[in-house]
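Supplied in structure tokens, the structure appears directly below.
Only a single protein chain was left out; the remaining protein chains are all shown in position.
Presenting subunit A:
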Amino acid sequence: MTSTVNPTPAIPAVAVAPHPTPTAQARSTARTGTERSGNRRFKPGRVALGVIGVVVSLIWVFPVYWMLNSSLLPNVVLQNTTPTWLPFGGSFDNFVAVFEGGTFLPALGMSTAIAFITVTFCLLLAFFGALAISRFRFRGRKTFVLAVLLIQMLPAEGLFIAQYKMMGSLNLLNSIVGVSIIYIAAVVPFTIWMLRGFVAGVPADLEEAAMIDGLSRTQAFMRITFPLLAPGLIASGVYAFLQAWNEFTVALVLLQNNSDQTLPLWLRGFIQASASRATDWGQVMAASTMVAVPVIIFFLFVQGRMTSGLVSGAVKG
């Protein structure tokens, strides 16, 4: 279920690939679920596996837990030689201190602006692109699809020096616009590919039926197909948002001023500081929490959303 769409840094379409439609996958999950309940017997091997599973989960989630835990502990406690394992400290002093540091809000503003621009333009361009490749056959379509697929594999690390020089000559270094342009271009190919699946998943029969009932093609599209695409647009929008919000490499190269920083760069400042002097890890963890928690909530929320069948209800209704 969770791998239908991956709004995660640099995760192209693979998870979509083996499962053409989310509904088919949801159905098969449901089927194995009922089968399993059929032979529910007590097996010692199964209990052992269950214990292993819980232990592995705890290990895996530990860094996230440790971030939250440390963020709520005062620095005096963190300086102890023995770590404070269990209870949350319950003090928000670290968060207050980060806010009062004065650099968080500008970084937050910068990240929000860049993410907003990226999501808006990316959705618009990708929507048009997806429409073109899934609703039309035209000369050069295959080349375009090939280019889209290849471009999304290009590593930022292979281009950032050139992009740095280009933005320098365009006077767009240290600017929101410069970073946004690169982000849009980096995210658009995958978003086109992702939306393509959603557009193709809306049966053309629906549009056709509406047109037989007297709607024009544009009307049919706007009233029938577009609302059905909403989950796809949300998913793609969240993907673009997470990319822009979390991106580090390009931001590191293009934003060289200390006053113009996105949140990842701002966080990096704390890591750098930790190399040279004793770090207030409580504050660093509070800062990380503030960057991470919105993303985690968003991510979990959307993961659940995407499982809902796309058009299964529409066809029956």
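We take it that contacts are C-beta pairs under 8 Å (C-beta built on N, C-alpha and C of every residue); 3 or more make two chains touch, one makes a residue touch a chain; residues count from 1.
The rule is simple: contacts and distances are computed from a predicted model.
Within the choices "Sugar ABC transporter permease", "SufD family Fe-S cluster assembly protein", "YciI family protein" or "Cytochrome c peroxidase", the name that UniProt assigns to the complex's undisplayed chain is "Sugar ABC transporter permease". Set against the missing chain, the residues A:V96, A:L154 or A:A230 yield one that touches it, A:L154.
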